[in-house]
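Only one protein chain is missing from this complex, and each of the others stays in its spot.
Should a chain be cited, it is by its letter among A and B, assigned in written order, with residues numbered from 1 in that chain.
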Amino acid sequence: MFQNFRLAMAWVHTWFGLVLGFVLMVVFFFGSLSVFDREIDRWAIPESRFEPQPMPSFDRILKPVFESMQPSPESVAAMRPRVDGPMPEHFDTPVRWGAYTTHRDPVLGVFAGYQVPNAKDPEELVWGNRTIDPRTGESLPDDHLKIGSQFFYPLHYSLNFHWKDLGYWIVGLAALIMLVALVSGVVMHRKLFRELFTFRPGKSSQRRILDLHNLTGVVALPFHFMFAFTGLVIFAGMYFPVTHTQLEPLHDLHEIIEAEETGLPHERAGVAAPIASVDAMVAEAQRRWASKDMAGDVGFLAVQHVGDANSYVSGYRAGTDRIALTGEGIHFNGSTGEVIREDPVPSAVENIGEFLTGLHLQHFRHWLLRWLYVLGGLAGCVCIATGFLFFVKKRKRQHAQKGVSGARTVEALAVTTVTGMLIATLGILIANRLLPANLPARGDWEQYCFWAVWALAMAHAFWRSGPVSAVRTAPAWIEQCRAVAVLAVSAVALNWITTGDHLWRTLSAGYWPVAGVDLALLGSAVLALWAARQLKRRDRRAARAADESAAGEVVHA
Amino acid sequence: MTSATVFRRQIVSRTAAALLGGYVFAWGFIALGVAGMFAVGMSFHDAEHLFSMLALLLYLGVFLWSFAAREMRQVWLVLVGGGALMTALASLIQHALV
Partner (left out) sequence: MPDNLMLLMALLSNVVGMGWLALAMEVHWKQVRGRTPRGNSTVLGLRALGALALTVSLVLCLKVDHPSMAALVWVMALAGAALVIAFTLAWRAQWLAILLARRPARARV
């Protein structure tokens, strides 16, 4: 069907890239923002603007918090159909308590899972969550949307579209297509190294766009490939649930063997037993890590079979100093405080897996590498966006002559996914600063604003992409660039007005999470204005050239 | 049939082979890999991780092959036939172990 291999690859690259490119743009952009998700959280929740805290004392702070917790009403409601008989008013048997923090978190997220009497599947639990101030144990309102870690980050891997997990599957398909596009792109390009540094802004606009597409694709090729691939690896168990469907029996067999090996009890003993000092266990875990030359803090702390003689406490190390997501877990008997087990040295496969997932999930403390990741992610965005533009440029004249609207539609969609996405992002930040503090379900409203603003930007893009048919740049580009600049500056101003944290104050206090977000916003504003000016200038030049050639034709006629 | 319809049919067939055929093939590969390696003594999680990673790269490879191959019948046969065969073998091994 295709005359040769290269033509086949070109077809795959063009059409799959076009269709999934819109999803990939969202994935790359919000992935880049997720590098600084905790910092965006601080910007969005002014109450949490204080220094990151280590894991607090379990005995003094966490235990009373856990004991006062109950499952959330949503979790109980979701469980109701899977229970024979009525739900209890109060859940008395916590199965699991957990607390998780990173070196960038001032507030601490804790969760608790409870046994449900008469559940059809006795293993299924109901869950409660809370966010606390680790210095005092005081609860913070949990309906504040953590825009970075609870909105942008899940948007990056699930599009926040949870119906039948469809969002995850679309993103997975997009990641596969990213890999396909990279391989087919390399086949098409051929001059990978010879044109490594080639960008010729003086050449025709088609050439210029293709240069930029190749440049951003090739220099960050390892990044693009590794992130698409490791993203798939992280969710591989979801995309290929082989061991939870076809090989479920084999999986169960292995679990029994594993439980015997680890000595960690799978079931409750049914005998009540109080919990020993967890702080002492944490100290012991830290001593053991230090003796392995891996001194560090606890990042994740969990208690299993709470209040039972079979209870055990697991401490995992916060992985701030290496890429691999290795927890070096140490497990203690909950009532005696004795060490039951130290996780063994990981196998070669585990080492590879932990490195690959760690490289993507980035729990490490390394600001330079974080910024380099943002650079890689944005290079990916430029690569995808220039892909759209090349598609449009190549076909615009032809489509305009034939009266087909294909190129125009693609350009409007490109505007929606490039500048429109920026506008939506700024929209949620502005909504976050403008909505009244005591508005019920405030976080939901912030999300509605995001989607509504994006829809508006899309409508505008379709409305103002008319002149594409006349082989000119769509005015939507210029107008939306200006909108980005105005909104970005407004967000910074609103942060100042509503919290008093203006740049001068955050910078002189060295409070980088908020100063960084503000600076990034101002930087985007400058960039957007510059882009608008360049586009305007180009457009005027093109219009003049078109007029001249039209005049020339009249003379010749 | 016009060449445009032939082309369209080819594209649909190749896309389906790449996506669905590739999925079946990758599934079979993971299943056989996990069951087979577990049977010869590799740890379950290692086998699971290793073959998921390899399967994703394999998926990428067969996806591209579906568009590059000359003969579509061969592609369908290898992907769906091979995938089903590996899946069946995995179940047989599991049956012997559990």
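Here is the rule we use: a residue touches a chain if its C-beta (ideal position, glycine included) is under 8 Å from a C-beta of that chain, and two chains touch if they have at least 3 such contacts.
As the structure is a prediction and not an experimental result, all values here were calculated from the model.
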| item | value |
| --- | --- |
| Visible contact partners (per top-of-document touch definition) of the missing chain | A |
| Identified contact with the non-displayed chain, of A:Pro86, A:Pro222 or A:Pro344 | A:Pro222 |
| Which residue of A:Phe364, A:Phe388, A:Phe450 or A:Trp477 touches the chain not shown here | A:Phe364 |
| Contact residue for the chain not shown (choose from A:Ser68, A:Asn118, A:Thr198 or A:Ser277) | A:Thr198 |
| Of A:Ala10, A:Ala119, A:Ile170 or A:Leu375, the residue in touch with the unshown chain | A:Leu375 |
| Residues belonging to subunit A that touch the chain removed from view | 194, 196-201, 215-216, 219-220, 222-223, 321-324, 355, 359, 364, 366, 368-369, 372-373, 375-376, 379 |
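One rule holds in what follows: only the chains that are shown with their structure count from here on.
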| item | value |
| --- | --- |
| Approximate Å spacing (C-alpha centroids) for the pair subunit A, subunit B | 29 |
| Subunit B residues within the subunit A interface of the complex | 7, 10, 14, 19, 26-27, 30-31, 34-35, 38, 43-46, 48-50, 52-53, 55-57, 59-60, 63-64, 67-68, 87, 90-91, 94, 97-98 |
| Complex interface listing, subunit A residues touching subunit B | 1-2, 5, 8-9, 11-12, 173, 176, 179-180, 183-184, 229, 232-233, 236-237, 240, 242-243, 246-247, 249-251, 253-254, 258, 347, 349-350, 352-353, 356 |
